[in-house]
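Read the structure below first, then the notes.
One protein chain is absent from this view; the other protein chains keep their places.
Should a chain be cited, it is by its letter among A and B, assigned in written order, with residues numbered from 1 in that chain.
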Amino acid sequence: MSYKVHEIAREIDAEILCESDVVVTHVADLEDATQASLSFAASNQYLNKLKSTNAGAVIVSQDLVAACPSVALVSNNPYLSFARAAKLLHPEKTFTSSIHPSAIIHDQCEIGENVYIGPNVVISEKCSIGANCYIGAGSIITAPATIGAESCLVARVTIVGPTIIGLRGIFHPGVVLGGDGFGLANNQGVWEKIPQLGRVRIGDDVEVGVNTAIDRGALKDTIIGNGVKLDNQVQIGHNVIIGDHTAVAGCAGIAGSAVIGKHCAIGAASGIKGHITIADGVQISGMSAVRQSIDEPGLYSSGTVLQDIKSWLRNATRFKDIDSLYKRVNQITKKLEDLDKGK
Amino acid sequence: MSYKVHEIAREIDAEILCESDVVVTHVADLEDATQASLSFAASNQYLNKLKSTNAGAVIVSQDLVAACPSVALVSNNPYLSFARAAKLLHPEKTFTSSIHPSAIIHDQCEIGENVYIGPNVVISEKCSIGANCYIGAGSIITAPATIGAESCLVARVTIVGPTIIGLRGIFHPGVVLGGDGFGLANNQGVWEKIPQLGRVRIGDDVEVGVNTAIDRGALKDTIIGNGVKLDNQVQIGHNVIIGDHTAVAGCAGIAGSAVIGKHCAIGAASGIKGHITIADGVQISGMSAVRQSIDEPGLYSSGTVLQDIKSWLRNATRFKDIDSLYKRVNQITKKLEDLDKGK
Partner (left out) sequence: MSYKVHEIAREIDAEILCESDVVVTHVADLEDATQASLSFAASNQYLNKLKSTNAGAVIVSQDLVAACPSVALVSNNPYLSFARAAKLLHPEKTFTSSIHPSAIIHDQCEIGENVYIGPNVVISEKCSIGANCYIGAGSIITAPATIGAESCLVARVTIVGPTIIGLRGIFHPGVVLGGDGFGLANNQGVWEKIPQLGRVRIGDDVEVGVNTAIDRGALKDTIIGNGVKLDNQVQIGHNVIIGDHTAVAGCAGIAGSAVIGKHCAIGAASGIKGHITIADGVQISGMSAVRQSIDEPGLYSSGTVLQDIKSWLRNATRFKDIDSLYKRVNQITKKLEDLDKGK
């Protein structure tokens, strides 16, 4: 694709401060950019690279205009403007509607208009695939699923429990929807399986990363709200509810029946205990352990800082003594107060 | 399915305190239950919901009988009784024995009676599939495997190293059995691969969750005991031994050559170091790091509590000073003792 920069500015709601015939063909970062590149500088961090960029045009925040050596597209949210410009210049590959002859599809499925179903796809239950869906190679659906229009199973996505997916979903390879939750009852030391009977319900505009698992509910449903974004290798237990527009970074795990609010950001590799509730607008830093409900929005963290192994060992060992240390300091304080009084 | 509640009571070994013709058709939780629902209340936590439930019948513990507004099925272990009632009312889907024409099966495999082999299954080695096994769509076996009777590969399970599976196993999508362990020897900074020659041996009644990996042994075997339950996204390194009836929750990792006892419960996202030994009956809380052997049964934990980011930063920074703080308090104590003596 190639666009004149003022066309792009119009499309991405950025302001262009000069007349310009510059044409760009692709996005690039400031360092790699050429005259045909559109780049971006979102904050002062980018100042040095901005000054020396060869980009034909740069999306910048207002305060960086003066430093921009090429055509400046001024935006209140340069990163967002850049995302949109990138979509313009690099539109998603379109697909031709087709059903690969190797696909094995249950004869009572409803298949919408203009659908792509790739090689070796298996749909062995009555399912409904909405219009303009892309069901990538090797995807397997063995449970009743309803997939909303314009959704995309990139490749090798598996659906094995009853599942409802909204519009425009994106599911990356290795995703498994509707697996049985970890429901076990203990009978004198022996685990007995509890049938998992709920569904997975996924809203509109949800993206789910590589090898992420979302279990079906036990009795109720597992619910993923609209606009939720899950990164790679995430684990979502049964009956979890995730509010709209919450993002969960890679390797995070959310245990069964946890309820996460809207507009939350769950950091990478963090863990949310089961059966707790996280308020709207909570942010959890990476690798934090969330063992209790959180009632107030804000940014939370747990863990210790990294140290060289010798220092760490010394301090980690003393961690065992914090409580006794605390009590000793209390005693000392008391003793000093007594001394004071004694004077 | 529909059952009279006294039939269910008999099957699940619960006591029913009155004559009743109530018929239930499904299980539900207390909130969603209708007259046709069987529900359960396992502890006082459920008291309020129990009082207002519309369930036709409720499995309750003895102390909740009085609060139960409908037919009470009294059980010493309501959760277990509920699991069994759910199996009665929602029996697993049966399958018709068949081998899908798209399945590609090595001609020297032994295939038991009444087996289902789904679309696009590949079995490219001499394998033995026991009677009544279900080999779900897209499963791939490229190594000699023996799969015990009544086992189920739900879909898209992969076996790439020599593997023995006992009776009634359940393996969820994305499971990989018999991958090479992480065996590397270092040659002046360059890693050389150590051939992985062992097997995976899995007992009876084992369930393995979505995207869980169990590596083959290096020299000896990786061994998963009877009744072991592994949740989703779990990593089991080479030569690990897991004792009977141990449960491992989602995202936990057990490094190579660790030996876990029987009847343990390993919390979600916890990590067990390699080459250590965990006694029978140990419970590890979620997100704990287990870096040393544990000799005594009990419940163990590591990590810090979650705090708002400012408080956390202050304390996490001071973590570096715990040891020096400890020593200073020792000095202060000494000094105060000297003062005392000086009087």
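Note that a contact is a pair of C-beta atoms (placed from the backbone, for glycine too) under 8 Å apart; a residue touches a chain by one contact, two chains touch by 3 or more.
Every value quoted in this text rests on a predicted model; they were computed, and no experiment measured them.
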The one of B:I111, B:A131 or B:I194 in touch with the missing chain is B:I194
Given A:A36, A:A83, A:V190 or A:L299, the residue that touches the chain left out of view is A:A83
Any idea which of B:A28, B:V160, B:A249 or B:A268 touches the chain not displayed? B:V160
What residues on chain B make contact with the chain left out of this view? 104, 120, 122, 124, 138, 140, 142, 156, 158, 160, 174, 176, 179-180, 182-187, 189-195, 197, 211, 213, 215, 219-220, 233, 235, 237, 251, 253, 255, 269, 271, 273, 284-285, 288-292, 294, 298-305, 307, 311, 314-315, 317-319, 321-322, 325, 328-329, 332, 335-336, 339
Give me the chain A residues in contact with the hidden chain, please. 26-29, 32, 77, 79-80, 82-84, 86-87, 90, 92, 100, 102, 118-120, 136-138, 154-156, 170, 172-174, 207, 209-211, 227, 229, 231-233, 245, 247, 249-251, 263, 268-269, 286-287, 303-309, 312-313, 316-317, 319-323, 325-326, 329, 332-333, 336, 339
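The rule we apply is simple: only the chains that are shown with their structure count from here on.
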Indicate the whole-number Å distance between the mean C-alpha point of chain A and the mean C-alpha point of chain B. 25
